[in-house]
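Handing you a structure now.
What follows is part of the complex, with its chains left where they were.
The chains carry the letters A and B, assigned in the order they are written, with residues numbered from 1 in each.
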Amino acid sequence: MTKTEIQASLRDAVTAVKADNPMAASITNTVTIELVANAQLAVGGSAAMVYLPDEGEGMAAAGDAMYINMGTLLPVYEETLPRTVKALRDAGKPWVLDPVGIGLGALRLKLLQSFKDYKPAVIRGNASEIIALANLWELLEEPQTAGVRGVDATDSVDDAQEAAVALAQWTGGAVAVSGPIDLVTDGQQTARIRGGSKFLPLITGGGCSLGGVTAIYLTRSTPFIAALAGTIVYDLAGARAEKGAAGPASFQTRFIDELYRANAAEIAAYSFQLEDE
Amino acid sequence: MTKTEIQASLRDAVTAVKADNPMAASITNTVTIELVANAQLAVGGSAAMVYLPDEGEGMAAAGDAMYINMGTLLPVYEETLPRTVKALRDAGKPWVLDPVGIGLGALRLKLLQSFKDYKPAVIRGNASEIIALANLWELLEEPQTAGVRGVDATDSVDDAQEAAVALAQWTGGAVAVSGPIDLVTDGQQTARIRGGSKFLPLITGGGCSLGGVTAIYLTRSTPFIAALAGTIVYDLAGARAEKGAAGPASFQTRFIDELYRANAAEIAAYSFQLEDE
């Protein structure tokens, strides 16, 4: 796509979400679950969160996309997540995967391995998580060391470009890597976006809620456009919210307000760099 | 009751809550659980949340009322909720039911069906949830179509009046329906209340936290007065909070502040329309 085509698609996606109030249900961690919902509502979507297997299947049927975040796994997820991703695949519904906590625990490992064949439309993570997932799915010519520490990254976004491209080429979807400069790729084209705020890493759930917002956009656009729209609105709202914020909590309030205020024209006009892979 | 009697009772209920700091424990969803607690604290109550069966029973014994919200069911609820509502009934303690997500999943269906005989003192929901519950409990002469979508309503409050009245007549308690114009009925009298804010549907947990606040008032008043007091304080605080809010998050902060600031005289003097059924 040309940059102009991408910008037109961004505008269409954001406009459609604000017009239609589409629902993207989530199976997500309990730490940031409220922020995920509030961010989804702020950009014009509707939220619903579930834990039980048949409710995951029900939400796969009810919505146009879903968000699956691997933080704070509960025992029931051993059944819920396989049944939900199967229902999504069977129904041809796209979903966003956030591999939070990759490397911690046997259940997360087993589930993330199994997701390889279910090809999430968008994978969103920090640099270390994206490298770790590409390693786990054996998509790199040479395994790369990933510096996951708890839920934080110790790798740079550039370090994760090869992994992001490999993941996107495998899924046929898109990958978004969050960092000081964000990266979004569909395996053919890669966009780099600047913005955000020094305060974003100081609130819990910046990344998780971006995953949820991306799922909202995914109800009305392609994986690449959804991932790019989400990343842009976060960079735009983050930069605006930082002005006048006295600390991370006043930043968070302003940030959600700015997510709500950002319109389709502003998001489509936001600067990004594009390169071919 | 005459309007004057209702207003005197509203004033007494709000005054008693602020004086006594009564506890109403909750079994509620993980999305909005913090907001429920903070709203309960803001109006003068005390909050405690539990998941396990014997803890539900313990809270039924310890408090003067409880709040049960059906969002984000966990597997243990299959045991916790029946034991808790039985303990509440055996102890003669009133409780508030919020049938969030009605229509989704087998466990929620089974639990909601079983609650018919446990007669919650207050049922709170949006129009679609109230219609769906009256259908489920077979209280309508003719089944009515309910437009539940995830956790959102697609029906109007007037559409739900027949269902609300039927539910209240069955339980002998009260029903509160949230919408652009709110409705509270005890099956004999129905009040309509205006207010709130365009931002309330844009934050997650507006309805859930109203349920929790209603349970606090229920510790010190009848179901009808508790439901009316909760609805009024939400309409009053919502309208005040919207002024000067830049978006949904600054609205939410201001809204909790206004819940805290609203006093008994203001709540008792708030406008509502009353009609006999």
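Heads up, the rule we're going with is that contacts are C-beta pairs under 8 Å (C-beta built on N, C-alpha and C of every residue); 3 or more make two chains touch, one makes a residue touch a chain.
Only a predicted model underlies this, so the values are computations on that prediction, with no experimental measurement involved.
This homomeric assembly is drawn with 2 chains in place; in total, the structure file defines 3 copies of the chain.
Here, only the chains that are shown with their structure count from here on.
Averaging C-alpha coordinates per chain places the centre of chain A 34 Å away from that of chain B.
Every residue of chain B that touches chain A in the complex is listed here, in rising order: 29-32, 34-35, 71-75, 101, 104-108, 149-152, 201-205, 246-250, 252-253. Per the touch definition, chain A reaches chain B in the complex via residues 23, 25, 30, 33-34, 37-38, 41-42, 46-52, 54-55, 58-59, 62-63, 74-76, 252-261.
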